[in-house]
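What you see is the complex with one protein chain gone and the rest in place.
And now, subunit A:
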Amino acid sequence: MLTFNVDWSGEFFAFFLLAVCAIAGAVLAVNFTKVVHTALSMAFTFVSLAGLFILLRAEFVAFVQVLLYVGAVTILMIFGIMMTKHQDEGKEAGRPLQETLAAIGCLCLFGILFYAIRSAGFPAPADPLPGDNTMAIGKELYTGYAIPFELVSVLLTVAFVGAVALAKREEAEES
C-alpha cells in the first residue's frame, strides 16, 4: 500500500509546493488570534487551492475560485471585521479534555482518509480533456444544462432581492 513511486517532474514539484501552502494557510487560519490575520491566511489557502485546480487543467474553476473567494469573499470578511471590531479578543482558556478528544478525532479522520485514498484506484478518463475546456464548460452550460443554470440564476436573483429588501427595512426602522 505504501509504495510511493514519484517521478520528479515539474507537476510533482508544483503539487507539493501548493499542497504545503494550502495546509499551512489552513493551519495558520485556525491558530491566529486576530480575525484579520485569519481571513488573510484563508485567502492564502484559497489561492493555493486555485493553483491545484490549474494543475488539474481546470483553469476556469481556478480563476473563478480566486475571483470569488479571494477577491470577493475575503474582502467582504475583512470589510466586515474592520467595520465592527478593533480590539483584539483575549485568548480563551485552554480546555484540555476537549482538545485531546478533538486531536484523537482528527487523527482517526486522517487515518480513514489516508487509507481510503491509498486504496482507491483512479481510472484514467475515457476520452481526453478538450483542449479549450473553458469553451467546453460554456457550451455544456448553455445547451445540456440550460434549465438548471437558469434555475440557479433565479435563485441567486431571489437571494439578491431578499438581501436588498432586508437591508432597506433596517434602514427604514432606524429613521
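Following the convention adopted for this analysis, contacts are C-beta pairs under 8 Å (C-beta built on N, C-alpha and C of every residue); 3 or more make two chains touch, one makes a residue touch a chain; residues count from 1.
Definition applied: contacts and distances are computed from a predicted model.
*Asks:* Unshown chain, UniProt name, "C-type cytochrome", "ABC transporter ATP-binding protein", "Tryptophan 7-halogenase" or "NADH-quinone oxidoreductase subunit H"?
*Replies:* Missing chain, per its UniProt entry: "NADH-quinone oxidoreductase subunit H".
*Asks:* Among the options A:Met82, A:Leu141 or A:Ala159, which residue touches the chain absent from this view?
*Replies:* Residue touching the chain left out of view: A:Met82.
*Asks:* Would you indicate which residue among A:Val27, A:Leu67, A:Leu113 or A:Val154 is in contact with the undisplayed chain?
*Replies:* Of the listed residues, the one touching the omitted chain is A:Leu67.
*Asks:* Hey, which subunit A residues sit against the chain that's not shown?
*Replies:* Counting only subunit A, the missing chain is touched by 7-11, 13-14, 34, 36-37, 40, 43, 47, 55, 59-60, 63-64, 66-67, 70-72, 74-75, 78-79, 82, 132-135.
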